[in-house]
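Here the complex is missing a single protein chain, while all its other protein chains stay put.
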Amino acid sequence: MTEQEIYANLSSKFGDKIFEFMEEGTLNPTIVVEAGAIAKIVLYLKDDEKFQFDSLMNLAGHDADVESDFSVIYHLFSTELKHYITLKVFTSRDEPKTASIANIHRTADWHEREAFDLYGIIFEGHPDLKRILMEDDWEGYPLRKDYVPAEFYRGMRIEKVK
Amino acid sequence: MARLHAEEMVLNMGPQHPSTHGVLRLKLRTDGEIVSHIEPVIGYLHRSFEKHAENLEYQMVTPFTGRCDYLAAMGSEHGYAMAVEKMMGIELPERVEYLRVIFAELQRIASHLVAVGTFGLDVGAITPFIYCFRERELILDLFEMASGARLLYNYIWIGGLAHDVPPGFVEKTYEFLDAFDERVAEYNQILTGNKIFIERAADIGVMTPEVAINYGVTGPSLRASGVNIDIRRTEPYSIYDRFDFDIPLGQGLQGTVGDSWDRYFVRVLEMGESAKIIRQALDQLPVEGDVKSAIPRRIRPPKGEIYFRSENPRGELGYYIVSNGKNVPVRLKMRSPAFSNLSVINEIGQGWMISDVIAILGSLDIVLGEIDR
Amino acid sequence: MSYFSNISNAITTLVDGMKVTMGYFVRPREHVTLQYPDEVWPIPTRNIGVGEIESYNTIRSKLVVDFEDCIGCKACERACPVDCIDIETFKAGPDEDIGTTKNDTKIKLRVTSFTIDMSECMFCDLCTHPCPEDCIHMTPDYQFISNDNVKLEVTPEERWRDRDHLIYQFSKVTPIERAQRKAEAEKVAAAKAAAMEAKKAAAAKAAAAKAEQEAQEAARAQDTTAAQSENGADPAPRITETPVMPSDPALINISTPESTPEPEAVERIEVPLENITSPVIPEEQPASSEVNEEAETSIEPEDSSTEERGETENG
Partner (left out) sequence: MIQLLANWILSFDVLSGIGFSVAWGLSLFIVAALIFAFVAVNAIVLVYIERKVSAFMQVRLGPMRVGKFGTLQTVADALKLLQKEDIIPLLADKVLFVVGPWVILIASVATFAAIPFSDTLLAADMNVGLFYIVSISSIVVLGIVMAGWASNNKWSLYGAMRSAAQMISYEIPVGITLIAVVAVVGSLNLQAIIQEQAGTGNLFHWIPIPLPNWFIFHSPFLFIAAFVYLIGATAEINRTPFDIPESESELVAGFMTEFSGLRWALFFLSEYANATLVALLVSIVFLGGWQSPFADYEGAQIGFSVITLVAIMWTLFVRAKTGRLSVYPLGLSLILTMAVWLFPGFAIWMASPGIFWMLIKAGSIIFMLMWFRWTFPRLRVDQLMYVSWKVILPLSLINLMGVAVWMWLTGEIQF
């Protein structure tokens, strides 16, 4: 099933929760959806006979520059039908929040923790949202574009990225 | 009869432990020898690869990709190079493609040798591990011949290779492949068929296809559960569609489909398939061709984003790259296979004994450098 | 019944495995051990075509600079992903002849400091390809751990890492001359800044207060660039707009302070490095090209011992 068909189907099903269909500027055609509705959409895509998106290949947080909104990108794949779709949600910089899909795709559990760890995006409904790669008491979210590392971490010097 | 008061004990396996393959920490809740819950704690080897990548030019990221999965550096470099090339629309010379496939498959054999050997080590067989490393050294010799480095190569560049292979490389590779088949038979004799090994691995940590897909398990571990997904076959990148090879699937020869023994044996079989691919690639390798001709002068992918995945020895290695048209990536996420593969350990390791948890961990073949990045 | 077949299966497979180990036990000559200092791994020698340098082969180990050929273009410094190369250059005077490289390129910049921090180097080989003169290259000398390398003055900021003996200095310019040139450059920069200030002050007499402030700011900026180039441990900020792999010198962006040294400080001081850099240890690490030769000669006897390695084992 092509991406356009998926987009058409989703639009008719979810209406205004689906914002736009991006084909320009990306090699993976992307459907931008509302942050709060992502769990419902992913569940629908997983359970529906036509799509069977049972595999979440990747989940990545993204911060374009210091002023833009954060985004979370979901790369879905169907192991049965062998087709792909990319979903994207935007969430505001001041209050980054989106719905968790960790209960739908278990692999999203760690990926969401990683996005939380590095971007500070809150995934609502995540079973155990805590830092995964950085230390538990690390300050700040390192992959944010406006991140300034502290001088010291527990008495150890943090080397500056040149 | 009054019940004896007993409570579960929390056991910290790692970060310093002989069998956690690096600095992984597993928080085990144990009831005697039985493990009732496993919580992996990762991040001890976090080297901020993604943060580095956002501050480096595209060609400077290549050596860092190799350092993520240090047992399969060629595979990581290959995936990264292909992702950027796809963004820039670079057409590669034939010779480059063939050489890349040869190196990626050699790396797959080398990586699986480590996986097979360390799995043996995890269940207590020390000798097969050393035999496996002996063969791995031969592969590293080939890499050293071509790239000058034995572990971290920086050999596959965006748009080509760092330099051409030396004369005599093809002959030496043939030589290695001829000797290799005999050696695999030896591993099977000493380890694969060994009754104690089968007892330790078969029926242990069974992973059903549903669990595997839901947890994002990829690579040999997924195929051991009987799911026929190999990115080299389902979406052939590079020139994998030109080769004739089988995809070994777990069949439950000694127990259930998807047990630790299947995960081990799929790797043993995959080494043979990789050897087959290398043979074909060597036969078809174009003699002429400049491996550096397609390297762009300025690497500035057009504005846009890509998610590109390739089949690393450990599974699906994906690169999510966002470019804004400058020479430094805005975002580079590595979807590392072992990251997802490890997350399944609680699901399949619950209810087994401590020894089994180690066997299951060994059969998943994790590399902490890649999990923590 | 499966109980008995299990047992017999166990016995046969275990005996199978024991055959393999016994097979190797009775053939100890098939071992793969190399007894390291006596035998070394045979290094594949092959010139892979970076210039005419013989020693540059496939093995990527210690990074070495042929300082005579360095034109101070800083292409390697920019290519390094981990910033382990640090170069300090000053522009030569108009009538000053520093020499030419082996490619007959006239050297226009006096490289007063060229350090490579081998503790940070990750042997990625990215620096050797952009070099227009092929003077930076990796040698097969992988046994370079020692305590008697050139000790540089390490800033307190770097001191905590305690790895100063792994920072290699390749420049043959003496510290005295280096200090002189630095002082001159500072003087020139200061003079220039003052001139600029005066010029600006003269030009903007009408809007006095505002213009003066601007001039001071410019002066301060000049100061900081000069200070940056004098601080050895703190390299210049990465220039992101640089070409990827420049192979001809025309592409190279030379970023040095716009300063002209005084003519009297120009004559070349021919003092060996060892006498000045570390007076404590008189017999000092020789400079780049000699290191290189030494590495090559030291490898040859080891190679011959590798051929005889079958004889050293026991039966």
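Here the chain labels run A, B and C in written order, and each chain numbers its own residues starting at 1.
By definition in this document, a residue touches a chain if its C-beta (ideal position, glycine included) is under 8 Å from a C-beta of that chain, and two chains touch if they have at least 3 such contacts.
Just so you know, these numbers come straight off a predicted model, no measurement behind them.
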**OP:** With touch as defined up top, name the shown chains that contact the chain not shown.
**Re:** B, C
Original post:
Of B:V23, B:C68 or B:A125, which one is in contact with the hidden chain?
Top reply: B:A125
**OP:** Name, in rising order, the residues on chain C that touch the hidden chain in the full complex.
**Re:** 3, 7, 14, 17-18, 20-22, 24-28, 30-33, 35, 313-315
Original post:
At which residues does chain B meet the chain that is not included here?
Top reply: 9, 11, 17-19, 33, 120-127, 130-131, 134, 190-191, 194, 196-197, 199-200, 353-356, 358
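Convention: only the chains that are shown with their structure count from here on.
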**OP:** Please flag the chain sitting at the greatest distance from chain A, going by CA centroids.
**Re:** C
Original post:
Where the centres are mean C-alpha positions, what is the separation of chain A from chain C, in Å?
Top reply: 42
Original post:
For chain B, which residues are shared contacts with two or more other chains?
Top reply: none
Original post:
Once bound in the complex, which stretches of chain B touch chain A?
Top reply: 42-43, 46, 48, 50-52, 54-55, 86-87, 213-217, 227, 229, 234-235, 303-309, 316, 318, 320, 322, 324, 330-331, 333, 335, 339-340, 343-344, 347, 372-373
Original post:
In the complex of these two chains, what residues of chain B are touching chain C?
Top reply: 56-57, 59-64, 67, 127, 134, 137, 144-149, 152, 154, 162-164, 166, 186, 189-191, 193-196, 198, 295-299, 326-328
Original post:
In the complex of these two chains, what residues of chain C are touching chain B?
Top reply: 6, 9-10, 13-14, 16-17, 19-21, 32, 44, 46, 48-49, 57-60, 79, 81, 122-126, 129, 138, 240-241, 243-245
